[in-house]
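The block that comes next holds chain A.
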Amino acid sequence: MKLELRGITKRFGALVANDHINLTVEAGEIHALLGENGAGKSTLMNVLYGLYRAEEGEILLDDVVQHFSGPGDAMAAGIGMVHQHFMLIPVFTVAENVMLGHEETGFGGHLDLPAARRRVTEISARFGFDVDPDALVEDLPVGVQQRVEIIKALSRDAKVLVFDEPTAVLTPQETDELMGIMRQLRDSGTSIVFITHKLREVRAVADRITVIRLGAVVGQASPTASNEELATMMVGRPVDLTVDKSPAAPGAPALVVTDLTVLDPRGQVLVNNVSFTVHAGEILAIAGVQGNGQTELTEALMGLQPRVSGGITLDGASLRNHTVRRILDAGVGFVPEDRTEDGLVGEFTIAENLMLDRSHQPPFVKRFNVQLSFLARFAEDKVKEFDVRSQGIDTLVARLSGGNQQKVVLARELSRDLRLFIAAQPTRGLDVGSIEFVHEGIIATRDAGTPVIVISTELDEVAALADRILVMFRGRVVGIVPGDTPRAVLGLMMAGETPTEEGAAA
Partner candidate 1 sequence: PSTGGATSTAAVTDFTPCIVSDAGGFDDKSFNQSSFDGMTQAADALGVKFKQAESKTTDQYAGNVSSMVDQNCNFILTVGFALANTTRDAAKASPKTDFAIIDSALSNDDFSPLALDNVKPVLYDTAQAAFLAGYLAAGTTKTGIVGTYGGKQFPSVTIFMDGFADGVTYYNTQKSKSVKLLGWDKAAQAGTFAGSFDDINQGKALSTNLIDQGADIILPVAGPLFQGTAQAIQDSGKDVAIVGVDSDLYATAPATKALYLTSIMKQMADATKAIVVDAANGKFSATPYIGTLENKGVDIAPLHDWESKVDPALVKEVDAIKADIISGKLKVTSPSTPK
Partner candidate 2 sequence: MSETLQTPPVSSGKPAGPDQPDQPSRAYQVFREITTGNAIISVLAVLLALLVGAILIAFTNEDVQKASVYFFSRPGDTVVAAWNSVSGAYSALFQGSIYNFRKPDFASGIKPLTETLTFATPLIAAGLGVALGFRVGLFNIGGRGQMLIAAALGGWVAFALDLPAGIHLVVALVVGVAGGALWGGIVGLLKARTGAHEVITTIMLNYVAYYLVSYLLRDGFLKTPGSNNPQSPASKPTAVFPDLLGPAYNLHLGFILVIIATIFTWWLLSRSNLGFQFRAVGLNPHAARVAGISVNRMYVYAMLFSGGLVGLAGINQVLGTSTSGFDAGIDSGIGFDAITVALLGRSRPWGVFAAGILFGAFKAGGFSMQAAEGVPIDIVLIVQSLIVLFIAAPPLVRAIFRLPTPGQKTPGAKTPRKRTTTPTEAVAS
């Protein structure tokens, strides 16, 4: 089905998120939409899907003007969407989520769950996903949630499919599979809009590319364009896609983790007997498919997990059984994986978020009083230093784009005297420009002699940052290998195979 958007303009109050955007997607075409964080991609797609009502412009399907009053209409017209922010009900099972809105029912509206399960298993099998239809969505790792979101969209046989950053939390293999699915769908005549920040993917799968910046279309590109060209077009300035990194100069062992085990409330082992050491001035990347215990490992280090055994020492002093506050005060900087949930208070201003984990001590607080003028100066400095794009330090963080939100977290954590820096998924969902910035910041921290742990599911990122790589699988350490270990080896390790080259262990 051919899709055409004409002159779409969408404002959020004073902000023009989409400014007379025109976009045509031919039937059987994969059309990539590129743009910085906050460029207006998701907004445009939400307009298409009937979630937002545009102020101006029209939507045409096969040259017929459509009038959507809600997603129901869009769906009826054959539009499906994989939402960037999962539109899943956390307390529902996968099957329930997939069936929601087009339930099959028996007598008296009784839900036909077996049918829904069959549907989920069938689609998962068709596309090589491994999803348990009866699992609660909230118990699933984000990667699997993303698959559920995709299954949901696919289960409706849409003629126009929108994928809004579906690959941000998928493994390389899964990404490849998804791209295979997209090609398959394209070949059967489906029009696809594909939004991603990963240029590799764009070039691999897109037929045409449209780039938008600041809410307006800045041009078209062909899939043959180089990464640098695309990045420049998106950001509006040249972007350095490879981060310069000098070899590490590791110092003394700083963080020593021995036999660390984490249990969940039901007694299940989440992290199993993990031991490793991080030296001053080196970056240890913890790689692995999402949901193999990395999150719980970092939480255990931060004192956020209740059932922990084993040893954690930083510079010789134990961190075990300390409160989060004491661990922070011991000089541990932490960028949590889910920045909106765990890293930021969305309804706080940038300035307030910058003092969030130092709300108990000078210089931010003196005799119970928040030092507002100090905070303002500090915030101004950090906003400038970390290039947080905003209206000012009193802007609510919820109103920032994801990249800028991440910069706020980094600015806060990196402006303390750190003796250990832990960053989980530091660039998830960020655009190329922001990734460059974040990576530079992490390397600068290492170069200042701080031990750094980076948790990432992204092999590109691991490769770009790691001095050594620890791979986790099912809560265990598969192996610790040098930073330049080939992708193929890492891929196998992430699937649980111990590395063949014995010397790899460092």
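The candidate set was assembled so that all candidates are chains of the complex that A comes from, given by their letters.
As a convention for this text, contacts are C-beta pairs under 8 Å (C-beta built on N, C-alpha and C of every residue); 3 or more make two chains touch, one makes a residue touch a chain; residues count from 1.
If you're wondering where the values come from, they're calculated on a predicted model, not measured in any experiment.
The candidate from 1 or 2 that touches chain A somewhere in this complex is 2. Against candidate 2, the residues of chain A that register as touching in their complex are 11-17, 19, 38-40, 55, 214-216, 302, 304, 323-325, 327-329, 334, 336, 341-348, 352, 355-357, 359-360, 364-365, 368-370, 372, 389-392, 395-396, 399-401, 404.
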